[in-house]
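Every protein chain except one is present and positioned as in the full complex.
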Amino acid sequence: MDTLLFSLKLSLQVATVATVFVVIIGLCTSYLLARRNFPGKELLDILLTLPLVLPPTVTGYYLIVLFGRNGLLGRHLYAWTGWSIMFTWYAAVLASFVVALPLMVKTTRAALESVDEELIRASYTLGHSEFRTAMKVIFPLAKRGIFAGTVLSFARAMGEFGATLMVAGNIPGRTNTMPLAIYSAAASGDRPQAVIMVVIFTLISGIFLYAANKLTRRLI
Amino acid sequence: MIKKMLLSAFLSLFIIAMFCRIASAEPPVDITVSAAISLKNAFEEIGKIYESQNKGIKVMFNFGASGDLMMQIKGGAPVDVFASAALKDMDELDNAGFVLKDTRVNFATNSLVLITPMSSKIALVSFDDLKKAEVKKIAVGNPKTVPVGRYTEETFQYFKVSDMIKEKLVFAENVRQVLDYVARGEVDAGVVYSTDAMVKQQEVRIVVTTPEASHKPVVYPIAVVKSTKNEKAAKAFLSLVTSEEGRKILSKYGFKTAGQSK
Partner (left out) sequence: MGLSVSIKKKVNGFILDARWEIGDELAVLFGYSGSGKSLTLQLIAGLMKPNHGSIGLNGKTLFDSESGSNLAPQERSFGYVIQNLALFPHMTVHENILYGAHGLSRTERDQRAGVIIDRFQLAGLEKKYPAEISGGQKQRVALARALIRRPAALLLDEPFSALDNPLRVEMQNFLKEIHREFPIPIVFVTHDVFEAFAIADKIIVYVNGKIAQIGTPAEVFTRPANSDVELLVRTRNRLLQSVESAQYDATYE
């Protein structure tokens, strides 16, 4: 019962935090990809899409290479602060962020590109800066795509397993998100525990989707 | 017209190829061996010898935590031979009737060691030192599914450090992952089999070997799985493992085998 409550709370927490970052960074990135040309644009697009096509374990491996205690970036962080992200719930957030970001970027980029260019030009000629135009015209008109991207990202973050297992580990009471807890229960033969968690996870996901659909119809 | 011709040519070739495969010589024999991951290096070498001695038979290895492997067999996985790092997992299969009882035999033993990354600067000489504040993370096998995790738990209890280090534990899914965490410096210490520490001698330092009294003996049983479709080939593998040749290879990797002094 403890495991269940903890892993549920942890999963929601991790997914929410990851989604916040995904939305902010995702919007900025998809705006750049949709409306600017710069050297290395296609490369950036490919890099961002990779986590979508690579197996989560490969993504997890790259995260370890970068952020592990001896990783390319992690070693500096450890040298400065004596702290490593590995085996913490922040690592779970990182894993979820990396796998969900491509979904957000792809969805919102398409939505942004579909905004009528004439409207954007009109906004400029009426004296509004690029930033104001993005805030008042482009993003509001791409609302649907942005919302869809957010929902998708949250769902993906909730269900993240492979990369999370590799960087956050499966530490009961600390980093065992629900997918990991279900895996443990199943692997150790604890069927009742596994079944309860599976049912609850499915219910929560179902309710979430229902709420998302309803909101979509009302807001948009 | 051309399209139709090409399509029928392709289809006929395909059918012929399929027919050839079906009608060809004997059906290929292979056996699947699920073994505790600590046996990886030793078994892979034994496997090569087996294949050269039994032409036409291929050995497919499935390495992992004994608990995971046991669950797979229970779930009906088509495995021919099972070798675990603890009696518990084999007992569970045995009691549930999944193995051929008369093939079951203990073929090796192992010992547990406390290891630390080669680059670590923390002064660690005993299990008691794990309580030190500089030791922030300790990798151990997940006791639910990994035998080494259970042995580790017993050892921690023996040395009375369990409560104090509980927060520092990082669970790994099998013993080689524990080893990897230590080798990569992700953790400050870990507990693995002495045979595993040998595999990464350059990257890990053995602090101390556990006294025998601190945990149940690490005994490796092996048996033929009842649902095997290649009983003869499976039994042959067992014989090889327990033979003089097999024992030599196991010793090479640090295992103690029957007939050897402690």
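We call the chains A and B, going by the order they appear; numbering starts again at 1 in every chain.
Convention: a residue touches a chain if its C-beta (ideal position, glycine included) is under 8 Å from a C-beta of that chain, and two chains touch if they have at least 3 such contacts.
Bear in mind the structure is a predicted one, so any value in this text is a computation, not a measurement.
The absent chain, not drawn in this view, touches the displayed chains A throughout the complex. Among the residues A:47, A:119 or A:135, only A:119 touches the chain that is left out of the figure.
Considering the full assembly, A:137 is the residue among A:104, A:137 or A:152 that touches the omitted chain. Checked against the full complex, the candidates A:57, A:114, A:129 or A:213 give a single residue touching the omitted chain, namely A:129.
Residues 116, 118-119, 121-129, 132, 136-137, 140-141 of chain A touch the missing chain (whole complex, contact as defined above).
Throughout what follows, only the chains that are shown with their structure count from here on.
Taking each chain's centre as the average of its CA atoms, chain A and chain B sit 35 Å apart.
The touching residues of chain A, when paired with chain B in their complex, are 64, 68-70, 84, 86-87, 165, 169-172, 184, 186-189. Only residues 67-68, 71, 74, 137, 142, 144-145, 169-173, 184-187 of chain B touch chain A when the two sit together in their complex.
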